[in-house]
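First the structure, in the form of structure tokens, and then the observations on it.
A protein chain is absent from this complex, but the other protein chains hold their places.
Moving on to chain A:
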Amino acid sequence: MDVIHFSDGKIPADYLGYVRIKLLWIIGGIILLFVLFILSISVGAVSIPPYDVLMTLLGQNINHKWDAIIWNIRLPQALTAIVAGVGLSVAGVAMQSILRNPLGSPFTLGISNAGAFGAAVSVIIFGTGTIQSTIADPISINNPYLTTITAFVFCMIATAIILLISRIRGASPEVMVLTGVALSSLFTAGTMFLQYFASDTQLAAVVFWTFGDVSRAGWNELGLMTILVGLSSIYFLVNRWNYNAIDAGNETAKGLGVNVERIRLFGMTISAMITAVIVAFLGVIGFVGLVCPHMVRRIIGDDQRYLIPGSCIMGGVLLLASDTVARLIVAPYVLPVAVLTAFMGAPVFIYLIVRGYKR
């Protein structure tokens, strides 16, 4: 006999129970997300009862005025918050694994700063910023498409530089992190340089753009983000065993037949794409990508089989909850969600760190 056979074991009941608890957490998260989704659509300047929201979404005509509010304003905004939250969070999980660094997030590689620089170039050099007279929306970008495209282009330039350097120097975590830090400060310096020579209006428009806001996206932008985030999440889920192997160490992963360099490079490219698209459409939304994976780690551990779906749900929950609160907290004014994500995420995050892992 030349092959080991150890199949005389039992299926351990205690382990199955342990797995069931993780699945219950994930199912609980999905239910929470759904409840939050209905609530988020129901609250606002016009209050709509949650049951009527549900019925309207299921295609019943309850009230024509509500139809317009739900389908044109609140539904796309709530869905955008979920999709962006899922995207940033799943990119964060992947980055933390790829960079072998708990501080890994979609922004570690300087991609968001590159996007902000792109927006500054568009507003200040191409002159796409302006002032409007409405109170709720005092400053706006008069050519959002050009601004978005410029921001996206600079996000991808940052990504391309990191990929190129990774190719030359090997796709090691250190090379990627250090290049990201360098690019981050380079683009920040570039933005400051442009802002120094900008007019008041332009300066306000640039700052306004960088406040991430999920109400900016319409159905078309939402569709594009959903396809990208959906496909990427599936990719990461398919590779969950490979990421577990990488978390167990480079050499262990290679010994298990995992092509570590390829998984790193693909994972980084995909995370960067997600970040670039979200930043270009919505502006900079910090903290979600960094914090959501860690919140989930504290609850269900580091196993990517549960961590990836858990983080997707947590990302959706956190960004949707933040956006809902942002719409209500200083009504009739609406805060950009980016202000709220850190406000809501930081205390919870600190609590979880202090409490340690769930036993």
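Throughout what follows, a contact is a pair of C-beta atoms (placed from the backbone, for glycine too) under 8 Å apart; a residue touches a chain by one contact, two chains touch by 3 or more; residues count from 1.
FYI, contacts and distances are computed from a predicted model.
Chemist: Look at the options "Quinol dehydrogenase membrane component", "Cobalamin import ATP-binding protein BtuD", "MFS transporter" or "Thioredoxin domain-containing protein" and return the one that UniProt uses as the protein name of the missing chain.
Modeler: The UniProt record for the chain left out of view names it "Cobalamin import ATP-binding protein BtuD".
Chemist: Given that one chain is not shown, which residue among A:Ile26, A:Val207, A:Leu224 or A:Ala248 touches it?
Modeler: With A:Ile26, A:Val207, A:Leu224 or A:Ala248 as choices, the missing chain is touched by A:Ala248.
Chemist: Just checking the interface: what residues of chain A touch the absent partner chain?
Modeler: 1-12, 14-15, 18, 241-242, 244-245, 247-249, 251-252, 254-259, 297, 301-303, 357
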